[in-house]
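A protein chain is absent from this complex, but the other protein chains hold their places.
Labels A and B are assigned to the chains in the order they are written; within every chain, residues are numbered from 1.
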Amino acid sequence: MQRFIAKRALQSLLAIWVMSLIVFTLVRVTGNPLDVMLPLEAGPEDYERVRKHWGLDKPVYVQYAIFLGKAVQGDFGNSWKWHGHSAMSLVWERLPATLQLAGFALLISVVIALPVGVLSAVMKGTVWDSVAKVIALLGQSLPAFWLGIVLMWIFAVNLGWFPTSGKGGFQYMILPAITLGWFQVAAIMRLVRSSMLDVLDSEFVKLSRIKGLSEWKVIWKHCLRNAAIAPLTFFAIIAGVLMTGSVVTESVFSWPGTGLLVVDAVRARDFQVVQAVVIVFAGIFILTNLLVDILYAYLDPRIRYQ
Amino acid sequence: MATVTARALPWYAAPRVAHALRQVKRYPVVSLSILMLFLVIPAVFAPYVAPYDPLKGSLAKRLRAPAWQQGGSIEHPLGTDKLGRDILSRMIHGARVSLMVSLVAIFVGGTLGTALGLTSGYFGGRVDSVLMRLVDISLSLPTILLALVLVAAVGPSFGTVITVLVVLLWARYARLVRGETLTIKERDFIARARVAGASHVRIMTRYIFPNVVNSLLVLATLQVGYVILLESALSFLGAGLPRPMPAWGLMIADGRELIVTAWWVSMFPGLAIMLTVLSLNLLGDWLRDHLDPKLRQL
Partner (left out) sequence: MRRSLIFVVLGLLLALAMTLGTAPSRGLAQDAKVQKLVFASAGFDEGNRFWVIPRPDHLQYDPFLETLLDVDPKTGEYAPRLAEKWSNSPDFKQWTFMLRKGVQFHNGFGPFTAKDVVHSHSLMLRPEATATLTGFWRQVEKVEVVNDYQVVFHFKRPTTVMPYAASRAGDLRIVSKAQWDKEGQEGFEKRPAGTGSYRYVGRQPGLSISFERIDNHWKGEKPAFKELVFRLAREESTRLALLLSGEAHVADLPRELQKDALKKGMKIFSSSFPVDWMTVYLGGQYYLPNDPAFKPDVAWTKKPVRQALNMAINRKELLNTVFAGKGTMTYVTGWSDKSEGYSVEWQSRFDRMYGYNPAKAKALLKEAGYAPGQLKFKILAFTEPGESEGPQVAEALGIYYKDIGVETEIEVLDWAKVREMFRKKVIQCCIWPNIISWRPAEEWIRTSYYSKSPNHHYENEFIDKQYELLTKTVNPAERQRIARAIADHLFEEFADIPLFWFANEVVADPKVIGEWVYPGLAAGRSTHFNLIKPAK
């Protein structure tokens, strides 16, 4: 078990390092941040002066070495757009908002998808099954930003039930979370449904039925437990998808999370912040996957020796 | 003796309705026809079907309402946009653009992924672990973020969008094909082919690949919809297709600030995307259920 964990951890670190390399080069191809920072009036001396101040006059590999050295200590440099804040502090400030939104969105999608999936599996072949499938599929077919805008106009402006944007109490989260979460309902539902179907057919459920257990008991006690293992993997994937899907949702609802942060940073060519956000996101995603892998290996010893 | 009381059945259990809905589920005729209507026919016949030039508009005719609203006319059945361009024509041409982008991206990404997946699964060993690491890394790339950065670097264009999409798509194909290859290569007929002296390439292409095609088809169908959504999201963020192309995503982005007064500018392309992707997903579901139930986990 130890070896397995060590191997996977090492691979994860490698993945994160490659990510940093990719992001670092890519971001520098986007262009010269000085063109964003300096006013129209700036002359060549001003360009030189500011370039030197931010260390951009050094060759790229030197810049990368400096960056890497500081990054492993957690210092991703200072933001060029949000003056006075370090890149990392901005990410940490904004990350809770994104996690909060992602968490809530996940909650909503699970809360909807679980019963719908169960229903769909149990009532397989009937109208309800089809209806459930279509509802779920609808979620996967709507462009998220369009849904967000439509929801905002119907519920926030015209009906006034929710605020339009920003962050505050619970009510600010609802529309963005629905926008973000709806897409996942289909995937989760489908997973639950198929797991349930597998199990419903299995021998030991038939046995429980013969034993005379009530139908509901059969479903909840035996099937759901077994069906629950599959969503575990999905959990990790969805978490990652939700975090990046939040970029669009946060733009529409002005939700001050890391998604919005990175969009603004890319526009402003704030390399430091873009690097920090991308690496943190990728890091979280990779680490979640690592954890899930380890959990899986713990539960299912066969995997350890793959 | 018990009598069977003839109680009226609830509407959803009424034989005809249930039958109809079963048809939808069983035969993708309905979803196929929606698909044809929205995507394939307009895409292929766009220049003949569309009433106006999608790029030409008249500022005097801007933001005309759809025909059934006050201020609208049958001249522009779905209204006009900010620059006086006919929405219906742009939607029809947009179908073509969306379809082209998706098909090209999936074809290139799929081919790349399949080739790498076959190699990885077949040869195993170090090649396999390196490629799988690459797949993992690729799947952990924060997709939209990298698209933003890339497009900020090289500017929006058809080629850039395709590149971004390919980078995001290939990994899933690679993983799927690798998994299937691993299973297939243990089978007897492969061993026999090897004994008969077939080269690795021949085995991969002639023996393994045909068995993988089913799954590929399902994945591809499911992905067309996803790619259309992704492209529209990128266009919305300004990192997608360049103006003034009549892409659906761009149209929604254009109309976003007008959503309350000129709702039709964003609404119709949004509906088009939804219906297209929905029918593609239904199609994909059906394909999967019937071609290869093993793929239920997709």
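Everything that follows uses one rule, which is that a residue touches a chain if its C-beta (ideal position, glycine included) is under 8 Å from a C-beta of that chain, and two chains touch if they have at least 3 such contacts.
Note that the structure is predicted; figures quoted are calculated from it, not measured.
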Consider the whole complex, including the chain that is not shown, and state which of A:R8, A:K58, A:K167 or A:R209 touches that chain. A:K167
Hidden-chain contact residue, picked from the options A:F253, A:F271 or A:F285: A:F253
Give the residue, chosen from B:P77, B:G179 or B:P244, that touches the chain omitted from the document. B:P244
Which of B:S129, B:T183 or B:T261 contacts the chain that the document leaves out: B:T261
Footprint of the hidden chain on subunit B, which residues? 56-60, 62, 82-84, 152, 155-156, 238, 242-244, 256-261
May I ask you to list the residues on subunit A that touch the chain which is not drawn? 31-33, 35-44, 46-47, 49-50, 52-54, 81-85, 90, 93-94, 96-97, 99-100, 102-104, 106-107, 110, 149, 152-153, 156-157, 160, 163-170, 173, 224-226, 228-229, 231-232, 235, 251-254, 256, 260-261, 264, 267-269, 295, 299
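Definition applied: only the chains that are shown with their structure count from here on.
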So, what's the distance in Å between the C-alpha centres of subunit B and subunit A? 21
Looking at the complex, which residues from subunit B come into contact with subunit A? 12-13, 17-18, 21-22, 24-25, 133, 136-137, 140-146, 148-150, 152-154, 225, 229, 232-233, 236-237, 249, 252, 256, 259-260, 266, 270, 273-278, 281-282, 285, 296-297
Over in the complex, which subunit A residues touch subunit B? Could you list them? 11, 14-15, 18-19, 22-23, 26-27, 29-31, 125-130, 133-134, 137-138, 140-146, 149-150, 153, 157, 186, 190-191, 194, 230, 240, 243-245, 247-248, 251, 262-263, 266-267, 269, 274, 277-278, 281-282, 285-286, 289
